[in-house]
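Questions regarding the structure given below will be posed in turn.
Here the complex is missing a single protein chain, while all its other protein chains stay put.
After this line comes subunit A, so read on.
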Amino acid sequence: MNSRRSRIRSSALAATAVGFLLLGAACGSGTPGDAGAAGEPVYGGTLTFLDPVEYQAFNITNTLWSNTQVTPQLVDRLTYQDPDTGEIEPWIAESWDISDDGLAYTFHLRDGVTFSDGTPLDANAVKANYDQHGFGAPELGIVKDAFFGSYAGTDVVDDDTVTVRLSSPNAGFLQVTSIYRSGLLAQSTLGKNLDAQGQIANLIGSGPFVLESSNSNQEIVLKRREDYDWAPPSSEHQGRAYLDRIVFKVVTEGSVRTGSLQSGQAHIARNIQPYDEELLSGSGIDIIAKSVDGETNHLNIHQTAPLVADKNVRLALQAATNRQEIVDTVLSPNYGVAKSILPQSSPWFSDNSDALTFDLDRAEQLLEGAGWKVGADGIRVKDGQRLSVEGYVAPFYQPSKATWELLAEQWKKAGVELNVKQVDYGTYTKTVAEKGQPFSQSQLSRAEPDVLRTSYDSTLNNVTFVADPRLDELVRAQAAITDPAQRKAAVADIQKYLIDNAVVIPLYDETQIFAVSPTVQGFGTDPVARSEFYGTWLSEN
C-alpha cells in the first residue's frame, strides 16, 4: 500500500516535472554552458553533490550504496585500482610480493602516512584493520567481511611491512585491498562498537577529506585535509585536494535534483532518470555515464522452479529477450546492451553476443521442440499446463518495473505468459527465494571476476538455488590461477557456461548516470562508479 502510493506519487511527480521542464525548454530559458577548455586546475570552492537515497550507518562494510559515494573520500587503501584498465597499483602500499603458493601477500608500506587524528598508519594499524575484516569482532557486534573469505591473519614484520595470510589461494584478494570497504581506519574507530562505527563522525581515516559536519545523515559536509600528501603515485595530482569542501545532500525527488542542477544550485546529481538525460544535456549539463563493473543487470533463473528446469525453455526465454529494445525503450543510449554476464567495460569481459541474439523463430522452435504448443489465447500449453511464469520487480533497480513489463511483452510473442508482480523492499528477497519462484533480478558490483564465484558458488551466495558441480568447479578454478592470461580464459569459460546453459538472462550493462555542471572538472569514479573527488576542481568558484 505504502510503496504503491509512493510509486504513483513519483510517477505523477515525474510527469509534472517533465511537463514543466519541456515548457522551460520551449521558452528557451535553458542556458547552454560553453564547452571551452577548462584551463589549469584551481584550488578552492565548495562542490554540492545531490544523492537520491537517504544515508544510513556509515560502517565501512555493510552499508548502502549511497553511503559509498561519501566514505571513499575519507579513507585510503593499500592499493589503487585503475578505473579504466582494472590494474592494481600502489597506494599506501608502495609495493608487494605474493608468495608462489598464493597464500601470503607481503605489503611494503609508505612512510609518514597519518590518520586525521594524528596517529600513524603503520603495520600495526593495517593488521588491526584486516583482523577486524577477516575475523570480525563479536564483542563489538562486527561480523566478518565476506570479501575476506579465506583470511588467515596478518603478521607485522616491521613498522612498514605486513604479511597477510590466506588459507586458500584467492586471485581476487589483491583487488579486495583496493576497494572502499578495505579503507584503512584509525585504531580509535576500530575499537568502537557497531553502532558507534556507523557514525560518520567516528570514521577516522587517512583520506584527502575529513568530516566537517553532518546532520541526521541527510547532509554531510567534508573539508579538505591540508596536510594530505599520499595520493596513489599514478595520480596526476599530488598533495592536498583542490576542493575546499564537498557538500553531500540527500534529495530524494528526481525532478528536484535535475531542477537544482539546471538552475545552477548544485554541481553534481546522481541517479538521473533516462527521460531526464536529454533534457539536461540540452540545457548545457554534462551527462556522465559510468558503466558499473561487476555483473550486468540480469535475471538469475532458479532451476528449482518447475517450468524453467527444462533447459530448452530457458534457452527460448534467452532468445525471446530483445536487449536492444530494453536499452532503446526503458533506458537510454548511455546504457550498454548486455553481451555477457560481465559488462563490456570490464577488462575480463568476453563477448557472448552470438548466444544472446534476439531470435523469435529460434525461441518458438525451442518451445515447440520441448512440447509446448500454442493454445487458444496465444499462450503455449503442454499436458494441460500453461507456460505461465511470475517475475518480481526488484526494488533495488529504478528501471526494474519497466524492464519486467517490456519482458512480458517480448516473451508473449513467443507464447510465454509473464505476470509481473511487486512487493515492498522488505519482503522482496524472501519472496523471490520461495520455492517455485523462477527468477530473481540481480547485479553485484565489483571490479574483479571473482564476483562470479561470490554469486554462483553453491557454498556462497548461490543465487540460482541449485548446486551445479560443473559451475562450482568453473568459478573456483579462476580463483586459484595467478597468471592473468590463463585466468582470463578461465573467466571466459564461466561466462560462456552461464549463457550457453541459460543459467542467467543478461539484461543491460548496469550504469550510473551523473549530471554534472560544466564548471566541474576532473570528476572521476572508481571502476564501480563510486565518486572520487580528490582530483576534482571547479573552474568558476
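Operating definition for what follows: a contact is a pair of C-beta atoms (placed from the backbone, for glycine too) under 8 Å apart; a residue touches a chain by one contact, two chains touch by 3 or more; residues count from 1.
Here is the rule we use: contacts and distances are computed from a predicted model.
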Among "ABC transporter permease", "YciI family protein", "Sulfite reductase (Ferredoxin)" or "Aldehyde dehydrogenase family protein", UniProt-listed name of the chain not shown: "ABC transporter permease"
Residue, one of A:H108, A:K144, A:R165 or A:R362, that touches the chain absent here: A:K144
Among A:N271, A:S442, A:T464 or A:T525, the residue in touch with the chain that has been omitted: A:S442
Candidate in contact with the missing chain, chosen from A:T106, A:Q199 or A:Q422: A:Q199
Listed residues A:V42, A:V250, A:A289 or A:V420, member touching the removed chain: A:V250
Contact footprint on subunit A, counting only the chain that is left out: 2, 9, 12-13, 16-17, 20, 24, 29, 50, 54-57, 59, 61-65, 68, 138, 141, 143-147, 181, 194-199, 215-219, 249-253, 255-256, 259-260, 262-263, 265-266, 396, 424-430, 442-445
